[in-house]
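The complex appears here minus one protein chain, its other protein chains still in place.
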Amino acid sequence: MGANAYEIGQNNDFSVEVYGVAAISMVDYGKLAGKQGPVLENESRIGFRAGKAMTDNIEVFMQIEGGYVDNIDWAHGGVAGGTLGQRDTFIGLKGDWGKVRFGRVLTPMYELIDWPYANPGLGASWDWGGDVAYYYDRQSNTVRYDSPSLGGLTFALAAGRDDDSSNAKSTSGSATKDSYYFGGNVNYTIADMVTLHGGFETADKFAGNDVDTFGYLLGFEASLPAGFGLAGAFKSGESKDNVTKIKSTQDSYSVIGQYWAGSLGFKLGYTANLEHEVGGVKVKDMEDNIVSGQVMYVVNGFVPYLRVAERDLDGGSKKDTVVRVGLEYGF
Amino acid sequence: MGANAYEIGQNNDFSVEVYGVAAISMVDYGKLAGKQGPVLENESRIGFRAGKAMTDNIEVFMQIEGGYVDNIDWAHGGVAGGTLGQRDTFIGLKGDWGKVRFGRVLTPMYELIDWPYANPGLGASWDWGGDVAYYYDRQSNTVRYDSPSLGGLTFALAAGRDDDSSNAKSTSGSATKDSYYFGGNVNYTIADMVTLHGGFETADKFAGNDVDTFGYLLGFEASLPAGFGLAGAFKSGESKDNVTKIKSTQDSYSVIGQYWAGSLGFKLGYTANLEHEVGGVKVKDMEDNIVSGQVMYVVNGFVPYLRVAERDLDGGSKKDTVVRVGLEYGF
Partner (left out) sequence: MGANAYEIGQNNDFSVEVYGVAAISMVDYGKLAGKQGPVLENESRIGFRAGKAMTDNIEVFMQIEGGYVDNIDWAHGGVAGGTLGQRDTFIGLKGDWGKVRFGRVLTPMYELIDWPYANPGLGASWDWGGDVAYYYDRQSNTVRYDSPSLGGLTFALAAGRDDDSSNAKSTSGSATKDSYYFGGNVNYTIADMVTLHGGFETADKFAGNDVDTFGYLLGFEASLPAGFGLAGAFKSGESKDNVTKIKSTQDSYSVIGQYWAGSLGFKLGYTANLEHEVGGVKVKDMEDNIVSGQVMYVVNGFVPYLRVAERDLDGGSKKDTVVRVGLEYGF
């Protein structure tokens, strides 16, 4: 209407970046997968970023990222994975004061769980194999702040909402007022050699259920001489039923060693979920552990790898060998 | 086969444009939303355009646009919003004779309803809050012609089809022969100061139901001195049941004032759905009105805004305050 009238989509001094990850692997999940046999998993995805400076010290940025292109995403009610918005999708502001993002992002604690402590192939126990649900992974309705590096120290804080436990549980529209979470992480690098990680996450009505949860993680990464590296983390969580007041608890740890001989790398990881207690009493056959080894080779930005994992889940009742060979690269 | 053989995908003198809108807001829908509480809404979307000249006076263009990246789109049977093709998605031809588009586009009348008469925050009454359904919004199976500017006058005409009333109602494949619509708009700008808008839309078996509908809109926008602006529109619609022959009617209006002091803008809007009559008899408690104010600030192409709307729906039985703070930009 007036000279200042503004219409969305008319200004074009923004640049759009198309990015993605190409990730294909052939995996045999072993006996536990029943008649499935070896399958190709295409975890490739496409994303878009766009932004520019708003003021001298505020840059606006946004990201929209699709899911894995070949997976049905049951959490979204069976929608095929390749829908935009399934992975980290947000709008943010950043400056030398740090960055804040609004939307769908990793929680600060899960970010640590996922990296560096789940690779190679420990996730089935360490990430999502436990018996107490006390952390989200990627969560909508989240506001997350990440600090700049303060002399080797960085930290992140996030608060978010969840919804009822319907299939559409990751979308913003169906949030429930009573369900929210708060979490953070802190990372401190000493002499470029050792990084310490800490994280926590606490929730009311976790995932829309009538339970309150709390968990924390402590870990380290060390870059050792002669191409060696070592990382380890411990996490512990509890979930309290708001009706029965009974607490459910479990501790877990993960240890990963690696060795690089030039472009050739080896990783060996071990993880375990320890005793699962409900009301202070140990539940039988809940322990899990995985030992997994990986050989990889960096060649011109590509990392082909071979991974073999021995899984021993649910107190030894589910033993299996999982073999995966794959290739991935970011673009 | 021959020298003239043609295969799709082999010619690359087309350029592809990736565009989009980033739009995040935090909104509290108030008491009416029950236990929902404040939520983050990410209405960002990604689109693609490609085209080039076919002849001297025909340029071919196409657009594919995805839906809001965090919304479940129930109209598509629960599909997550970020699927390509949910918003305006078409192939068109244009020249100095105007443009024609084939596919999924806004109807000419709804285009006016949505802009400039629904902003700020009047949609819950003005767009989709009425009691008589007599216009589509974005509709597949549509052919739409838009004229070039003819001395300040432009007009648009569209005809389209609809399908049965299944969940998949917006896709082309399930059209029903008996359900179609026809609509148009006309816009006339006088002395760069005042623009008059008119629109109409009529349908047989609207939305697959056995009703015939008709509606029209009359409105104006005026750019006043000293940064002021004013806009107002009246619309009226009816729906006739083909079996009972009973008519259902309702009128609505919307008035919006704005004022810009440099980069700082204010908007104040008021809209009302008036008496809803069925068979000439007023139905009780159907009136709606919303008064909504918005403060916004244009900074380097961004428009952060704060909006507060007082909603008074269904004859006063649903009163609520909706607060939204957001940021959006096109790229």
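Letters A and B mark the chains as written, and numbering starts fresh at 1 in each.
We adopt the following convention: a contact is a pair of C-beta atoms (placed from the backbone, for glycine too) under 8 Å apart; a residue touches a chain by one contact, two chains touch by 3 or more.
Computed from a predicted structure; not experimentally measured.
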Residue touching the undisplayed chain, where the options are A:125, A:258 or A:289:
A:258
Among A:51, A:92, A:116 or A:215, single out the residue that touches the unshown chain.
A:116
List the residues of subunit B that touch the chain left out of this view.
1-16, 18, 48, 50-55, 60, 62, 64, 66, 76-77, 79, 83-86, 89-91, 102-104, 140-143, 161, 168, 171-178
Hey, which subunit A residues sit against the chain that's not shown?
18-24, 26, 35-42, 44, 46, 66, 69-72, 78-84, 115-116, 221-223, 227-229, 231, 258, 260, 262-263, 265, 298-303, 327-331
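By definition in this document, only the chains that are shown with their structure count from here on.
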Degrees of rotation, nearest 5, to put the Cα trace of subunit A on subunit B?
120
Dist(centroid_CA(subunit A), centroid_CA(subunit B)) in Å evaluates to 38
